[in-house]
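A single protein chain has been omitted; all remaining protein chains appear in their positions.
When the chains are written out, they are named A, B and C in that same order, and each has its own residue count from 1.
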Amino acid sequence: MSFSNLTRRGLMKTGAVAGAGLALPTYLSAASHSGFTNAPQGDTVTLGFNVPQSGPYADEGADELRAFELAVEHLNGGGDGGMLQTFSSKALEGNGIMGKKVQFVTGDTQTKSDAARASAQSMIQKDGAIMISGGSSSGVAVAVQGLCQEAGVIFMAGLTHSNDTTGKDKKANGFRHFFNAYMSAAALAPVLKNLYGDDRKVYSLTADYTWGWTQQESIQAATEAMGWETINDVRTPLAATDFSSYIAPVLNSGADVLVLNHYGGNMVNSLTNAVQFGLRDKQVNGKNFEIVVPLYSELMARGAGKNIAGIVGSQNWDWKLEDQLGARYTGTNAFVQSFGTKYGFPPSQAAQTCYAQTLLYADAVARAGSFNPCAVVEALEGFEFDGLGNGPTLYRAGDHQCFKDVVVVKGKENPENEYDLVEIVEATPAEQVTYDVDHPMFAGGELGNCNPGA
Amino acid sequence: MLGLNKKDLGVLLLVALLAMAAPILLNPFPADSGMAQFNAGYPDLMQRFVIFGIFAIGYNILFGLTGYLSFGHAAFLGVGSYSAVWMMKLLSMNVIPAILLSVIVAGLFSVVIGYVSLRRSGIYFSILTLAFAQMSFNLAYSVLTPITNGETGLQISLSDPRILDGANAPSYPNLFGAQMNSAATIDVGSWSFTFSVGYYLCALLMLVAFYISIRIFRSPFGLMLRAVKSNQQRMNYTGLNTKPYTLAAFVISGMYAGLAGGLLAAMDPLAGAERMQWTASGEVVLMTILGGAGTLLGPVLGAGFIKYFENIFSKINDNVLHGWFSFMPDGIEDFIITIIHPFVGKGWHLTLGLLFMLVVIFLPGGLVEGGQRIGRLFRRKKADTNTPDGTKTPAE
Amino acid sequence: MNILEVKNVNKRFGGLQALGNVNLNVAENTVHAIIGPNGAGKSTLLNCLVGKLIPDTGSVMFDGRSVLGRKPYEINQMGISRVFQTPEIFGDLSVQENMLIPCFAKRDGAFALNGYGSVGSQRDVIDKAEEMLVEMKLADKRHMHAASMSRGDKRRLEIAMCLAQDPRLLLLDEPTAGMARADTNNTIDLLKQIKEERDITIAIIEHDMHVVFSLAERITVLAQGTPLVEDTPDNIKGHPKVREAYLGESQDAA
Partner (left out) sequence: MDAILLQLLNGLDKGSAYALIALGLTLIFGTLGVVNFAHGAIFMIGAFCAVTLSKIFSLSHLASEPSGTDFLGKPKYDDVLYIKEWFGESAGAWMLDWSVPLSILFAIPVMIAIGFIMERGLIKHFYKRPHADQILVTFGLAIVLQEVIKYFYGANPIPTAAPEAFRGSFDFGVLLGFDPNAIIYPYWRLIYFAFSAVIIGGVFAFLQFTTFGMVVRAGMADRETVGLLGINIDKRFTIMFGIAAAVAGLAGVMYAPINSPNYHMGMDFLVLSFVVVVVGGMGSLPGAVLAGFLLGILESFASMNEVKNILPGIDQIIIYVVAIIILLTRPRGLMGRKGVMEE
């Protein structure tokens, strides 16, 4: 072999290091003594922010990361404090978490379960992260949530909308602030009835994977309950980029509403195609043809451009909430102010969720007086809070899902700039979107017991 | 020894030594230093190094020896993972049946796909394998969700039957009770080294896989595979049937992929459909070419290279950069960070792409050739110092 | 005793009759040359013998067994080896490895999953290959990259590889095409030597009359896909039909 020289050098070096290892007194690391994984040592605590940095959701990931950085700054006493000022719990003092300065590491989920888990593993195993947060798809959220459960750290989900995250795949160490498909449907149904009447025929296109199905199921159940009829539901491949062949038959199907259960690039393309085919200009059954996109983000609206005008959808939060709907949504303006000042544009709903999740975690630790995941879980379960921009909110103990008002939005006809693409139609109160823990759409999983790890 | 000649035995021992000492070698920087960012000696990444090493070693038996460029090997990896997770759901958390089944199922799968695809050669073969793998991925993501759990990926859950496991059996993949995620951390001064059960199991299997691959390379069978690459016409007119040779190579590499998939699931009980996507198939092609196709060590090096970038470079954010360069005056610090920024963190793909190009432009034989050049450089230096009159040999 | 018997073979490509009623008998332990102008169907006939093409009608018997419908590798295992017009060797492998492959094919048959023992441990095969290398004066090039050898050496290696299988019938397709005079003479000497030392039948397709008349014991002349004459070299030389159909025209062809 031609590297014989290198080999010998390598051997000697290895030998020396191994020898040193044997000669020095060794001890097992502190983690195994404290009773839980990655107990913070010294005067810092490390959080792991795992967001998509490559792939189609990279911009959403970037926005999440901005929010995380802002939250860390506020926790450590920097900046204007943001929603710490308005948060109903006052356990946080701006001196880090329990006096330990907050540090963070970042990673790239690539919006793939495997890569997301690898990235989270490295945060847990290498960087000593005690909490993982972020992400922008349900597949990733469920995968990372499962990992955190096994590893014994807390997972504070980022943007994940599938019922499964806190349904059949729920885990004791995982918490979701974001709303879900059932809530979208429950919030949208009454608004849709007001806008479009109670006699409508729905044709839906659904992304052919778990999230798409749960959203379609939820929307169908909610709209049929108020008298609408679902005449067809067509599954579309995830890899599809051109939806013309799915859109073209819609007009002659007798339907007068098209529901697009797509997210990200899929939704941008399917909506663009639907508008191209002139669906929005048509009259069917004597009514205007309407398009509904149950979940869309600000970035998707931006990608769809003018096509988003007039499209009804739901959101977890919007930066104009407090201005338009009043003090119930206090915290919104404080957050928008500090985010806007730092970055120059208003935050997205993904940013707000990530910011809130970080604060909620820190607060739970402070209230529990311990970083032990089981203590944190106990502090978060059944926690009622306010002042994080969503109005009064409950972290339900039974499934670790947040219950709060859902915002119904509509694409603006004449947006002033690229951050002001939607207008708020109304906020559906939390009671209307609440469901039982054992609701059939969420059945099948067990929360299990909290796992503190080591 | 072991039926290998001295040179191969040397390579095997070198790899064994590196693999065994990896938890130390890959953590060269003290845990709290700024350079700790570059440490790769944590269980998950080390496991990925050796698992993807296995994948690439197997792929190299097909591509490196016969020259058949398969664009669908990720399908076998995925199938291996699904079989392993199902085994852990139904039978036992012990990883042995899981890994065995994953190898067998991937083997069967590759017999079928190989048999059909090998009816064609060249790019037509590549596209056939690609088509099969993409079909597997698309179906696994959507229609086959009852088997694969689609987007979310197949996971183990508390309610799984696990008929062989008793009430007190560990709830995590284990080898007769030794859990894959159990590890001992040893602190030496400010260095910290983690030795995990899972990694050593993977490393051991990688060594076995590597050993088998050396035996195949040096065997008459390996010679025939190289002959396939060189001249199929001559093979046919020398009384040799190329079809079973290529099929055997295809199936062996498929089984390697299945082993890798099974191990991925054993280390981390989740099987996601993305493992079967064409990008994943492309990744192993890149690993093999990048390291040096047809060489023994190349694929392992290539696998390590790509996984290192994916996991280490992607985590370098601006905060980390500021940490490194904080000793500099503000203006210069910001300037340097502005320059580095596009290449690290979310820009890790850019760096990877540039490195692909640089390696293939300047090192046509892959990383192994780079190693050989450095080796030659060392030898020449030594020779120079040995020349009595000290005259330098002119550069080539 | 005929080792190869071709009876009434016809082959059409679309509208073109490439072979029409070809009959050919090659006696054992002779050198039999097949000559004919370009397009006479020599290569088509050869391809029908080795399994690359299947005749539309007729039969091809080798040693009493039909070769029709068999794959090239099966026919080779029956005892027919073929040397190509441009040497077909394993260019990426060393000369020694090139030699080893036919030796393994001889010992292990068309396929053997012999993936565990190393090549170096198979003494019988190594020895056999070495013997051939020495015999064919290629031993000093043992470790050379086969592709980097001279054309003459490549030809020599290819013939050596064929002989290593101890074939009963050696088919040569214009073995001296494109060679310089000296190399051609070397090849003639080599083939003569082979003939003397072994029990082997050689069938040769050739353009070069010098080669044909130096080697052949019998000659078949092919024109427009049909055998014109079959006779000894001396008789062929003076045959009027041959002159008309072939030699007369071959001035510009050769």
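Note that in this section a contact is a pair of C-beta atoms (placed from the backbone, for glycine too) under 8 Å apart; a residue touches a chain by one contact, two chains touch by 3 or more.
It should be emphasised that the depicted structure is a prediction, and the values quoted were computed from it without experimental measurement.
Contacts of the undisplayed chain with the visible chains, over the whole complex, involve A, B. Of the listed residues B:Phe49, B:Tyr82, B:Phe109 or B:Phe132, the one in contact with the hidden chain in the full complex is B:Phe132. Remark: the omitted chain is touched by one listed residue; of A:Ala225, A:Ala248 or A:Ala327 this is A:Ala248. Touch with the chain omitted from the figure is made, among B:Ala40, B:Ala293, B:Leu321 or B:Val368, by B:Ala293. Against the chain not displayed here, chain B makes contact via residues 63, 67, 69, 116, 119-124, 126-128, 130-132, 134-135, 138-139, 142-143, 278, 282, 285-286, 289-290, 293, 342, 347, 349-350, 352-357, 359-361, 364.
On the side of chain A, touch with the chain left out of the figure occurs at residues 54-60, 208, 232, 234-237, 239, 241-242, 244-246, 248-249, 251-252, 265, 268-269, 272-273, 276-278, 281-282, 299, 302-307, 319-320, 336-337, 340-341, 346, 419-420.
Keep this in mind: only the chains that are shown with their structure count from here on.
Common partners of chain B and chain C, by the touch rule above, are absent.
Pairwise, the chains sharing the most contacting C-beta pairs are A-B.
Relative to chain A, the most remote chain by averaged C-alpha coordinates is C. Chain-level centrality, scored on Cα centres against the all-protein Cα centre, points to B. Measuring from the averaged C-alpha position of chain B to that of chain C gives a distance of 46 Å.
Chain A and chain B have Cα centroids separated by 32 Å. Residues of chain A found to touch two or more other chains are absent. Counting partners per residue, chain C has no residue that reaches two or more other chains. Contacts from chain B toward chain C in the complex involve residues 3-5, 215-216, 218-224, 226-227, 229-231, 233-242, 244-245, 248, 252. If you check the complex, the residues on chain C that touch chain B are 50, 71-74, 76-77, 81-82, 84, 88-93, 97, 100-102, 104-106, 108-122, 125, 161, 165.
By the touch criterion stated above, chain A contacts chain B in their complex at residues 1-7, 10-11, 14, 17-18, 20-21, 24, 26-29, 31-32, 53-54, 58, 61-62, 65, 69, 104-108, 112-115, 117-119, 121-122, 125-126, 137-139, 142-143, 146-147, 150-151, 164, 169, 208-211, 235, 237-239, 445-446, 448.
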